[in-house]
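The other protein chains are all here in position, but one chain of the complex has been omitted.
Moving on, here comes chain A:
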């Protein structure tokens, strides 16, 4: 995917479809084969009837035709199955490719830019929105091809039988999309008019559910339940107004299909009776007349199926629109820009960097920071001064708007902020995220350093205790200490800590500070953003920030 210019959702979907051209083609071919077999089946039926009625052939002489008919039925069933399976295979592969593309892009955007977006919304895009592409690739796209191929095939057969009947079908076919479009436009206008009211009412239920606790406290749940019912009923009333028009478009399709069958039937009937004395009607036979009649509904069937899948297309385009908006977000420049700092004792340095956040302007800089090996650099300042932004720049999570980040080659980083990552799994798995090869003993030691030893000792399953979804079972302070244990476990040289003692009670706080001091003594390089006086006292150097700029840099410690 090229992202220089943002492609339209339709193009983007087409590009993904091209990636699975083989399976999609197979699905379409299987569908076309099934269509051709349907024609064959109908022709056999008409032929058998004609042989019996017109030629007076005995039933026994038609056994092979009957067997052929059964064979056509079996083959058609297999083709239909094949169509479903290959469509689904293509869709599954495309969905995987789309997820990979989105995750790649999020990784390239970096934790800061990607993290600025609502995580539940992004997860929804990665999971549900990608699933919303399913119908489009598995059903709509193959059906779109069938919609051209099968009516065309039937038309060719009907023309060879009776061109006037073919003309009826041909006339009806283009009228259908025309009328559907007309009705659809009407529905769209109506939709727009009612959109606000309908969306407000559909949100009503969620709004009341979100506030259930408050309704309980005011003792108003019964009244609210009545309101929920009334709002849903009002929603129904308004929706029905739209649906009355929206269903007209499928009624149009139904009407034309029915009328075409009726016209063909009456035309063929009158022709066979010899009432029609022009055109090809005089040459109609029971075989050709019956076959034309049997093929008439099949002529419209692909279009009816497509109409059923039409909302799949709308859903996919909507989802693609959101994904493209995400994919057009700028990414961090690749790491080639990061050159090693000039002196070997330097761990990481920022040279004349500035950082801007979309919508907030410049949040940091211009700023020069040098972190030397073994430093304990404490960054302080009021909230909003850019402490976190500085740490993120040092970690390389975000690219500076101007200036440069200079990092030692292959610099390993440990990171801890106020919202530690807790994965669904055991305590041990949560720790091993920082060091996959660590032994149980090493895990225990790291937990002890982080002040979690007593808690883990009290657990019957110890470090193998499972944590619930998003760490349920752990309090905020415990989660914080788990993240700290990861820091101890990793062998990273540079340790970046964003408010490590926030949301800890006093006793734990003291223990954590003691552990951090040990970390510094072990020779690790620490950068800590904090307000806490005890942590400030640990500093070998301090950096005070105010509104994104350095206030005073004092040597000391």
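Criterion: a contact is a pair of C-beta atoms (placed from the backbone, for glycine too) under 8 Å apart; a residue touches a chain by one contact, two chains touch by 3 or more; residues count from 1.
We take it that contacts and distances are computed from a predicted model.
Missing chain, UniProt protein name, picked from "Thiol reductant ABC exporter subunit CydC", "C-type cytochrome", "FeS cluster assembly protein SufB" or "phenylalanine--tRNA ligase": "Thiol reductant ABC exporter subunit CydC".
Within the set A:21, A:236 or A:518, the residue that contacts the chain not displayed is A:236.
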